[in-house]
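Missing here: one protein chain of the complex. Every other protein chain is in place.
Showing chain A:
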Amino acid sequence: MVNIINLISQSAIPALIVFIILLALYKDVDVYDVFTTGAMEGVSIGIKILPCLIAMLMAISVFRSSGALDLLLGLVAAPLQKIGVPKEIIPLGLIRPLSGTGSLGLVADIINRFGPDSFIGKLASTMQGSTETTFYVATVYFGAVKIKNTRHTILAGLIADIVGFFAAIFICQLVFN
């Protein structure tokens, strides 16, 4: 099972690229020229994203390093534990929407402490895999096209994250306990 999934993951990109090039050749496209024209856009998009990312990562790092996140954690921990959320998992739920590398670090830490096949280890894995870093995605996607008014997107994204958080706890308790 692992091998099949690995094989698909590993060969998906090369196979797709070769397929597209073959199809383009068949359609008489100047493959090299067209590829480089497209690739040129990548640099300018990167430069457009950078200021937004600097702003967002600064705010997140201020929030984390000052201890404000721990404070928030202290506030929500008791009520969440009361409704049956394991306390080891609560920091992950808070950091997941803010920072992808931060939450991956937490999952690695949880897996090291409790083991990958423990209940907490599986729950942390499920949580990390089941949602994206909402703030990063919103910053990068909107930053690239210079959208200033993001309307309700962040709110809807965070609600989805919360639903994902509880869905992960529910299904893991059902399957692994």
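As a working rule, a residue touches a chain if its C-beta (ideal position, glycine included) is under 8 Å from a C-beta of that chain, and two chains touch if they have at least 3 such contacts; residues count from 1.
The rule is short, and it goes like this: contacts and distances are computed from a predicted model.
Engineer: So one subunit is absent here. Using its UniProt record, which name fits best from "Xanthine dehydrogenase family protein subunit M", "Leucine-specific-binding protein", "Spore maturation protein A" or "3-isopropylmalate dehydratase small subunit"?
Structural biologist: Record says "Spore maturation protein A".
Engineer: For review purposes, identify every residue of chain A that touches the missing chain, sorted by number.
Structural biologist: 1-2, 5, 8-9, 12-13, 16-17, 20-21, 23-24, 26-27, 29, 31, 34-43, 45-47, 49-50, 53-68, 71, 97, 104, 107-108, 111-112, 115-117, 121-122, 125-134, 137-138, 140-142, 144-157, 159-161, 163-164, 167-168, 171-172, 175-176
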